[in-house]
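Only one protein chain is missing from this complex, and each of the others stays in its spot.
Chain lettering (A and B) follows the sequence in which the chains are written, and residue indices restart at 1 in each chain.
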Amino acid sequence: MERLDERSVQHMEQPSSSMADVLVAWMIIPVFLALVGWFSLDVDLTDTPDAPTVQVPASLVSTAPLRVIIRGAPTIKAGGFDLRCSECHRLFPSRVDARSTMAQHRHIVLNHGLNDRCLNCHDQSDRNRLRLHDGSTVPFDEAQDLCSNCHGPTFRDWERGMHGRTNGYWNTDLGEQRRLTCTECHNPHSPDIPPMTLLPGPNTLRMGEQGQHDGTGGGGKRNPLRQWNVGGDDLPSREFP
Amino acid sequence: MIREYLQFLWRSFRVSFVGDWRYHLWMLVLTVIALLGLNAYCRQFVDGLITTGMTDQISWGLYIANFTYLVGVAAAAVMLVIPVYVYRNRELHDLVIFGELLAVAAIIMCLLFVTVDLGRPDRFHHLLLRFNFPISMLTWDVLVLNGYLALNLHICGYLIYCRYRGKHPSRLFYIPFVFIAIVWAVSIHTVTAFLLVGLGGRPFWNQAIIAPRFIASAFAAGPAIIILTLQAIGRFSSYEVARPALMTLRQIVLVALTINMFLLISELFTEFYTDSAHAASARYLFFGLHGHHALVPWIWTAIAFNSIALVLLYLPASRGLKILDLACVLLIIGIWIEKGMGLIVPAFIPSPLGEIVEYAPTVNEVLVCLGIWAFGALIYTIFVRVTIPVLSGRLRADQPIDDILYEFSQPDRAKELARGDLA
Partner (left out) sequence: MQLPVLDNSRFGGGRGEFQQRRDRPEVSRRRFLRTGLAAGSGLAALAAAASPLSRLAGVDHDVFANFFQKHYKAMSRAEIDSALERIRRDVGRRYGVAATVQDVRPLDGVEFVYALNLSRCNGNRRCVHACVKENNQSRSPEMQYIRVIEMPKGTLDVEQGNHHFDSEAVPDQEHYYLPVQCHQCANPPCVKVCPVEATWQEPDGITVIDYDWCIGCRYCEAACPYWARRFNFSDPVIPSDELNPDMSYLSNRPRSKGVMEKCTFCLHRTRQGRLPACLEACPTGARKFGNVLDPDSEVSQILRTKRIFVLKQEVGTLPRFFYYFDERYPRSGEADTADDSHDKSVKHGGTS
């Protein structure tokens, strides 16, 4: 509480202001002017992070098929010439039980499940065509007829559009729909879709450190599922060969 | 009649600029903070919400946290009404106005917090043109908050203006509204809770306990703020606060805080005894999740503060103002943390797809929040500044305001003069 001092008592005509009153009163204008100065400096105190996404070239997201299939009869380069299959195979007989490892077609690696004989699919008498189970032949660009001999359910799905890749229109009244045939995705000698390169993952705003983690719940008990399946932070519980 | 009202407003304006050095310093500090907040918000308006720490994973942060807290304060400020009008406790009669003025200031702060949180505040009028009522809980919130503001502005404005005019207020014009305000106060906070509760994709919020917890914590924090502001008013103005008023408020805080702690225990048990995958957010908040633990110290501090405050309030010593004030400060901060960091943010971690991205407010965001708080304190100070002379009869329509201006500019000297210390 302020006590009136001698000076104030004497100046009865002027109401006295204490030192604090004067100080604060004179502070007001400089403080506001300092604010004007500070705002004019336009200092940005906030860190606005750069969170750009990696630009992906258009080729990586193209709608083109994975493989280009053989139309007509396949050819092979030998001795500087493009030769049809039949041109050599007319001359050289091949073993009926020829397996995957062969001197002549080294680049072909046969890894097609139980199939370990070339002639399971290729026709012995006409190497320009493929052989179905009933002995008839089909050209290379209609391989689905051959594949369906073993892969019946998959073929049934494919016919209905449930398996395989589609481009173009879902509504065939409005445009053309292109359904890719088996060999446009699957290499017939090694039909598993090969591992692909991975496009960049998310880099969203203020994402922070990210890693994989196990779920919550379960009360810390051991999950029998993890005997054979990897969890979040778990290593595989047994080594696969 | 309009002319008299305008004169009242003009006088209020003049009165709010006159004061001693403490008053000027207080208002100066608040104005500076408010201007800093305004500047930060202008940046946000130009650059977008990227100036805040919010992300797609954590799409609501400090703004909605403060909004939630202040809705509770606004609701609880009307708590004073209940003992006065329902239990006819005449001693608290004039305190009702202070409580309702606090509610007005708090609601204005809430509306400001919602506005700064919008991505396109320039499209506010879309709310008027296409209003998804009653399906969207946000529309309920818009209605109840603005209605509550209008209610309290009417009640306070009417009572104060009548007193200023020297007229006896007509009971018809304010008693019904007071009772509506009591019910409405509970509804504003319940609607805000239902905003969160109705979201099935956020299991941390999708629980019935949220709404009762809101009310309980609001009725602890709100009266605690009123206890402190009343003491400040008593200290810095000529108004004397009746001690029974503070004790009644203390009782309210005690009961509400006890219920709040019980509900907290209930929540902790439900989450952690079951230990289902739904407890991921609670686990993140209380113990950390997969190496992320930014909020863990905050929530345990809040629980510690609330627990200490509860123990203090149960002590008979809390009838003394020092202990009571300490308990109030602790629980105001504790409940702020609990409702903000402890409720809004954890619901977003982990994201619905299991990603963990943590949240930290930016400098800009904090400045905007401080600016709004400062603005709220500013307008509340002005409200109180005008109200006290009106209630004491020194600011009246039929008298010049020189006396009150003098008293404000020289409060100590004026006190001494009035006591006749000087010739």
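As a working rule, a residue touches a chain if its C-beta (ideal position, glycine included) is under 8 Å from a C-beta of that chain, and two chains touch if they have at least 3 such contacts.
The shown structure was predicted, so the numbers you read here are calculated from the model rather than taken from an experiment.
A.B. asks: For the full complex, which residue in A:52, A:79, A:93 or A:219 touches the chain that was left out?
C.D. replies: Checking the options A:52, A:79, A:93 or A:219, the one contacting the hidden chain is A:52.
A.B. asks: Just the residue numbers, please: which parts of chain A touch the chain that's not shown?
C.D. replies: 12-15, 25, 28-29, 32-33, 35-36, 39-40, 42, 48-53, 55-56, 58, 60-63, 66, 111, 114, 116, 153, 157, 160-171, 173-175, 180, 185, 192-193, 195-205, 210-217, 225, 229-232, 236, 240-241
A.B. asks: Pick out the residues on chain B that sit against the missing chain.
C.D. replies: Touch with the absent chain occurs at residues 31, 35-36, 38-39, 42-43, 45-50, 52, 54-57, 59-60, 94, 117-124, 126-127, 129-132, 135-139, 142, 195, 198-202, 238-240, 277, 280, 347-348, 350-355, 391-394, 402-403, 405-407, 414-415, 417-420, 422.
Criterion: only the chains that are shown with their structure count from here on.
A.B. asks: In the complex, go through chain B and note every residue touching chain A.
C.D. replies: Answer in residue numbers: 20-22, 24-25, 28, 32, 35-36, 39, 43, 47, 50-51, 53, 55-57, 275-280, 283, 289-291, 354-358, 362-365, 367, 406, 409-410, 412-413, 416, 422.
A.B. asks: Residue numbers of chain A touching chain B in their complex, please.
C.D. replies: That would be residues 1-2, 4, 8-9, 15-16, 18, 20-21, 23-25, 27-28, 31, 35, 39, 44-48, 204-208, 210-211, 213-219 of chain A.
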